[in-house]
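Omission of a single protein chain aside, the complex is shown with its protein chains in their original locations.
Right, chain A next:
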Amino acid sequence: MGAQIRVYRQKITSTSSMKKIFKAMEMIATSRINKSRQSLEAAYPYANALTRAVSQIASQHNISHPLTSTVDDVRRSAVVIFTSDRGLAGSYSSNVLKRAEGLLEMLNSEGREVRVYLVGRKAKAYFDFRRRDYDEFWTGDTDNANPERAEELTERLLGDISASYDDGGVDEIHLVYTAFKSMVTQEPRVLRLLPLEVVDANDLGDEVSEDYQDLEETNNNFEFEPNPEEFLNEILPRYIKSRIYSTLCHAASSELASRQRAMKAAGDNADELIKKYTRLMNNARQAEITTELTEIVSGAEAL
């Protein structure tokens, strides 16, 4: 009879030690998410400055640049998938992967070759498990966007896009990541990074940033030094890098937010389980006492 109580007691102990882990992870995620959101915001000024500069050129000069010209017949696309390194973040990674699967299927059905780049151990594990090919992966530090990672990715992607098809170059690049909208909403999103769609300074959407509205319409004619072509040449790679960096920031913030939510839910569930087991344990104890009493009473009666 005492066995039942012991079993419940064990369950309670293990659940509460798990609860401690969940709570700790929730707290870590909470404290890091603020930092991550700050770096997301800190990246805006740079992105804004670049967007402004690029669109100013676009509105004044009609320049065709390899990075902005669309290829009619896309033969090979690159897809970069941003997931997390670790699990315990709810459906964060699987949502991105699901979205990526959709994109890959679409690209395949259009008869394009696809080159896959993975960021995060979860994506790598997903592809490894299914024995599917990928071209390169980056792992570690997915919940902490750093400029070096952005630099590496930019270099690789720019190298790919500028190479010719026969040398293994790609015609377009897609990013699949989770956009951080708020603490409660993050949504997997596909962004075509290259070729760039350069927007005119006067009809910028909300694509780049929300605090971009302070941009007054500028009809001033800009003078570019040394000349518009070279200026654009120098600036576009930076623009790409800033896009990639902000993608990394979005992914990191989303990961932390998902993790925080998942851990909060797990902690709450653990609480409920503990309550339930405690009740069951008390029941079992009561039942034991009742049985003992009945035994004694019936024993006394028999005398």
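FYI, a residue touches a chain if its C-beta (ideal position, glycine included) is under 8 Å from a C-beta of that chain, and two chains touch if they have at least 3 such contacts; residues count from 1.
Everything that follows uses one rule, which is that contacts and distances are computed from a predicted model.
**Student:** What does the UniProt entry say the missing chain is called, choosing from "ABC-2 type transport system permease protein", "Branched-chain amino acid ABC transporter substrate-binding protein", "F0F1 ATP synthase subunit epsilon" or "Na+/H+ antiporter subunit C"?
**Tutor:** Listed in its UniProt record, the absent chain's protein name reads "F0F1 ATP synthase subunit epsilon".
**Student:** Of the residues A:R9, A:R52, A:R76 or A:K181, which one touches the chain left out of the display?
**Tutor:** A:R52
**Student:** One chain is left out of this view; which of A:A150, A:I173 or A:L196 touches it in the full complex?
**Tutor:** Looking across A:A150, A:I173 or A:L196, the contact with the absent chain belongs to A:A150.
**Student:** Per the definition of touch given earlier, which of A:H65, A:R238, A:K264 or A:R285 contacts the omitted chain?
**Tutor:** Result: among the candidates, A:R238 touches the missing chain.
**Student:** List the chain A residues touching the unshown chain?
**Tutor:** Residues in contact with the chain left out: 39, 42-43, 45-46, 49-50, 52-53, 56-57, 147, 150, 216, 218, 220-226, 230-231, 234-235, 238, 241-242, 245.
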